[in-house]
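Note that one protein chain of the assembly has been removed; the remaining protein chains are unaltered in position.
So, chain A:
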């Protein structure tokens, strides 16, 4: 009879408490070359990154993504055929690209959600999004649980969700709160104030304060979550971002204009040119540095180590310790002798 209960963990030879030796004093060994080795390996395999943008239509989602990645990543809605109606339901569109910079290859997937918040009755419009996110976790879990696993499991899990807040200047809408409440538990949410060029500096800072307060009052943990700060250094750095900069008030643009002899991305208005990458004008540069240059790996790790693990644990627990059977593979079982 084959036992399902795993055998009791055999006792390996118990290593003594590690002895700390500072080898700097005794001559160079070469352990620090592992950093180079690791870097070479990761550059060869490349990276995956999946970013989702959520917000009502017309808030500038596609423009912002194009500005972030300095290329035509999303087709803008305004360039759609006029005959195409606004979708009646929330659709999920994932488009993959391969971009390369400095020898680093990245497979970027932008997940768009047209139709979100656009209907008259928007009840439960976050459900398709939540379902999509959970489906990606499920896909990954299935691959991981296989006996003969792939060397590198393709990662389609959503690493980051940019939520676009409409710049009303007052406070968050009920739809915003509902969405973020539901989704902050399954994915990293980064709230962004869209079209920030409609607010003056004072309006902007007041709005941001109000939004922060409302998020706190409603118990919404956006990325970077307080509970996942690993050490003091992270904590102070993230605290600063959480309490002062977020949510980032951004302006997006993919057109270039001449300002002071330089070509910069911006928006031309009768009263001046709004420079996208100028920190005095908007916080796009902060968002870009935050998401891409400093916290990209951390976004992926929080998704993998925390959100995915939570999903997995819940899945395994709900089914009494085993992943559920999928509907389409329900064939006759063979009971093993």
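Just a few scattered comments:
Convention: contacts are C-beta pairs under 8 Å (C-beta built on N, C-alpha and C of every residue); 3 or more make two chains touch, one makes a residue touch a chain; residues count from 1.
We adopt the following convention: contacts and distances are computed from a predicted model.
From the set "Nitrate/nitrite transporter", "V-type proton ATPase subunit", "Cullin family profile domain-containing protein" or "Septin", the protein name that UniProt assigns to the chain left out of the figure is "Septin". Of the listed residues A:97, A:182, A:210 or A:235, the one in contact with the hidden chain in the full complex is A:97. For chain A, the residues touching the chain absent from view are 1-7, 9-24, 26-35, 37-44, 47, 49, 68-73, 87, 89-99, 101-104, 106-107, 124-125, 127-128, 131-132, 142, 145-149, 151, 230-231, 288-289, 292-298, 301, 304-305, 309, 312-313, 316-317, 320-326, 329-331, 333-336.
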